[in-house]
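Missing here is one protein chain; the remaining ones are kept as they sit in the complex.
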Amino acid sequence: MADKKKDSDQTEHAEGEAPLHGLLAEYDSTAALIAASKKVRDAGFEKWDTYTPFPVHGIDGAMGIKMTKLPWIVLGAAITGLTTAILMQWWMNAVDYKYIISGKPFWSIPASVPIYFELTVLFSAFAALGGMLALNNLPLPSHPLDLKERFAKVTDDKFFLMIQAADAKFDERETRALLEGTHPTVLDVVLEDRTSPSKLPTGLVYGLLIVATASLIPFAFIAKARFAKSEKTRVHVVGDMDWQLKFQAQQAHPFFADGRAERPEIPETVAVGHLREDDHLFRGKEQDTWARTFPTSIEPSADALERGKEKFGVYCAPCHGFAGDGDGPISVRAQELAEGTWVPPTNVHQDYLRQMPVGQLFDTVTHGIRNMAGYGQLIEPEDRWKIVMYLRALQRSRQTSVDDVPEAERGALK
Amino acid sequence: MAEDKKPNKPVKKAAGPKQGEPPKKPPANVEAPKDDFDDNIRLGLDADRVMKVAGGVGAVSLVACLGLGFTGDAKRFMFAYLTAYIWILSIAIGALFWVTLQHLVNANWSIVLRRVAELMAQNMPLMALLALPILVPTAMGNDSLYIWVNHETVHADHLLHHKAPYLNVTFFLIRCAIYFGFWVLLSRYLFQTSVAQDQSKSPGDLAKRMQGLSAPSMILLALTLTFAAFDFLMSLEPAWFSTIYGVYFFAGCVLSFNSLFALTLMWLQKQGRLVKSVSVEHYHDIGKMMFGFTVFWAYIGFSQFMLIWYANIPEETFWYKMRFTGDWRTVSAILLVCHFVLPFLGLLSRHIKRNKKTLGFWAVWILVLHYVDIYWLVKPSLHEETLPTGDLLLDVTAIVGMLGLFLAGAAYQAKKVRLVAVGDPRLPKSLAFENF
Partner (left out) sequence: MAAISDVNPFVQPPKGDNDFARVTDNVSRIAEVNRPPRAWYIAFGISTSLLGLFGISVAYLFWEGIGIWGNMNPSYWGFPIVNFVFWVGIGHAGTLISAILYLMRQTWRTAINRFAEAMTIFAVICAAVFPGLHVGRPWLPYWMFPIPNQMQMWPQFRSPLEWDVFAVGTYATVSLLFWYMGMIPDLATFRDRSTSPLRRALYGAFAMGWRGSSRQWHRYERAYLLLAALATPLVLSVHSVVSFDFATSQMPGWHTTIFPPYFVAGAIFGGFAMVVTLAVPARQFFGLKRIITINHLELMSKIILATGMMVGYAYGMEFFIAWYSGSAYEGFALLNRAVGPFAWSYWAMIFCNVVTPQVFWFKSMRRNVWVIFFVGVLVNIGMWFERFVIIVTSGSRDFLPASWGYFIPTAWDFATLAGSFGLFFTLFLLFCRYLPMVAMAEVKAFVPAAHASGDHH
């Protein structure tokens, strides 16, 4: 075949002229192009193509173009993208760098779905464009057709068909006759491109190499900084964030005689609202012994008990239970876990607690005892007293007889 | 189906008639004749056959279901009935939506299919009738389905008390009257105008009139559909709420309608109807709708789940917790895999959408899974933790009954009219339609 081609070249063209690349036919309309394509297809040519300014409807069939493999490439990329997303999130958040966030598991499937999706699409999109370019052999800087001035119209309004001389069935006379039979507006020969340089200019190659090398320099610096040790402190980009105009605890202060920025309380002074003279109300004591009565400002009343119940429910019940039996949910849970370090909360219905002065109970609420923390910082003194009052009511509730119920309401008990 | 072996469609055209597909469609530029249309487009005696068989089986089955309901546990019956009813109603709403949408966007490709969808949408009066076993007990104050019907429950529950201005029997019945009234009117109007178009001298004007009406109708359809979903389904769990619920229900409507639509067309073609008019291109488009709405359903379902799961507010999460405990956990997993993953992968390829057998398989699959979806929405309210497998007979008789009556209803309407909107000026485009 190669010989035959050479023969035809020699017979048809003068010595020294570029060899024949193919025959080019030009058409005015899509209809003419499609009709011509069908003829060329049926004649059994393989190395031929049509060139159009837009995708012509029906040309694929007329030329017998097979369905591209591109969808499979994209599918492969989609699977790769999905796998990457799964592995990346699993490795980074569930293995290498675990970090509890909003109560979600380390490897949380619902929370990683958005990124599964995004990376699947991202990889597929690159594959769609990249695959199209690769299958189409693009970019292609030069082509013999570029030498034909009229071929520039291919991106405007003209339609072309070219059969390559390299095709096994190509014979210049017969092929020309075949193309003439399709009534092209112009029929022309295309010669191989011998004028365009086959290599890039040396200057450009070196230029590109230098730019490529130079672009690695910042990365080299980053790599160096990643491993090298330095005596210098880090760069402070925003100084006024790192060195704020204020004094912090334990810093020196030039203004005060003792040189401290942190000021102590001034002797003989009390801050507003911090006097707390009343021993009974604030400390539960009367003449240095535990008070056995409630302070005068805490009147027993249904409201006070209601308030005490509410606060007891908030602060005490989680451990001591709502009835004070020492069976609050925290305790129950701790015993379920059976980890062995749990000191069970006290049952408030024990005798010694019934005998205990209210002042001492108040003090326990305030400062805590054994494992129990003090709640003085969290609960106002009045509310602490009301809790104690409610506690007394709870204790009393286990020691009552029917006589305690007013006569008029005894009927309701039946 | 190896890709390289399969020549793409223009080759087929050049090579002659498509393999294993109906014979060639009439050429594009030939005006379709109005009265002697070149295809079999009358259901004729087959309509009677469908009415007898489907209608008979359906009626017997539904009576059996009602009988079981009267003799057995009322609550169980009500929940089984509601599940099947919502399933069939969603298909009817899907049909009505589809027809309205085609008018709204002035679609060309679907004209040849429109009449069949119109016939399916004609079942709206039947839907209103089938709703009676739900509406009548509710109207009579029976709270086996909706606990907000019971005054005492409402009184005791702060939240229900708050919602009482909306969730009360009178307003519920008024709303149902509005929904069904609107659906019946819209479906009748679009159907009758379309039939009138068959004989009309100015079919273009009628098409324009239908298009003009479809825009406001679409708004009302969106609202009625949403609130119907709230009323029939979301209020089963009256404490729970989700703004996206209507959209979720809508996704199921369109998905299930397109599946039944594809199956109906396949059956019609098997009976020798529409053989020349409906081509593989139309199936391809229906397949795309099925695929698209499979994804859309998953998108909406996932959005709802994700937001509730992530924010983790007890007043919302309990609804999912019910569905993630006990047997319902399995059902949830089945929905994820079989309602989304498998049909997504299965319908991805164009070859599957262009093959009647494979498309038919997925259509049946989706209809079944759509039922599972409704089942998952409805039944956990009554049956916590365990699947009510004992109610299988109730479920099956209810489904068969309603589907049978649905098909019979469509056939009854089909008897009187052509199966193709032959008068529509866009018909030639629809016949010549091709995918890219």
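When the chains are written out, they are named A and B in that same order, and each has its own residue count from 1.
One rule holds for everything that comes next: a contact is a pair of C-beta atoms (placed from the backbone, for glycine too) under 8 Å apart; a residue touches a chain by one contact, two chains touch by 3 or more.
From a predicted model like this one, the values you see are computed outputs, not experimental measurements.
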Touch criterion as defined above, residue of B:154, B:169, B:278 or B:308 at the omitted chain: B:308
Contacting the left-out chain in the complete assembly, out of A:58, A:184, A:345 or A:359: A:58
Absent-chain contact - pick from A:89, A:331 or A:360: A:89
Touch criterion as defined above, residue of B:226, B:277, B:355 or B:413 at the omitted chain: B:226
Sole residue of B:153, B:242 or B:332 that reaches the chain not shown, by the stated touch rule: B:242
Those residues of chain B which, in the complete complex, touch the missing chain: 10, 13, 27-29, 106, 108-109, 158-159, 162-163, 166, 204, 207, 215, 219, 222-223, 226, 230, 239, 241-247, 288, 295, 299-300, 303-304, 306-308, 310-313, 315, 425-426, 429, 432, 434, 436
Residues from chain A at the interface with the omitted partner, ascending: 29-32, 34-35, 37, 49-63, 65, 67-68, 70-71, 74, 88-89, 92-93, 96-97, 99, 101-102, 104, 108, 111-112, 114-115, 117-119, 121-122, 124-126, 128-129, 131-133, 135-136, 138-143, 145-146, 151-157, 225-226, 237-238, 240-241
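The rule is short, and it goes like this: only the chains that are shown with their structure count from here on.
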In the complex with chain A, residue positions of chain B that touch it: 3-4, 6-14, 302, 305-306, 309-310, 312
For the chain A and chain B complex, residues of the former touching the latter: 38, 58-62, 64-67, 69, 71-72, 102-104, 110-111, 113
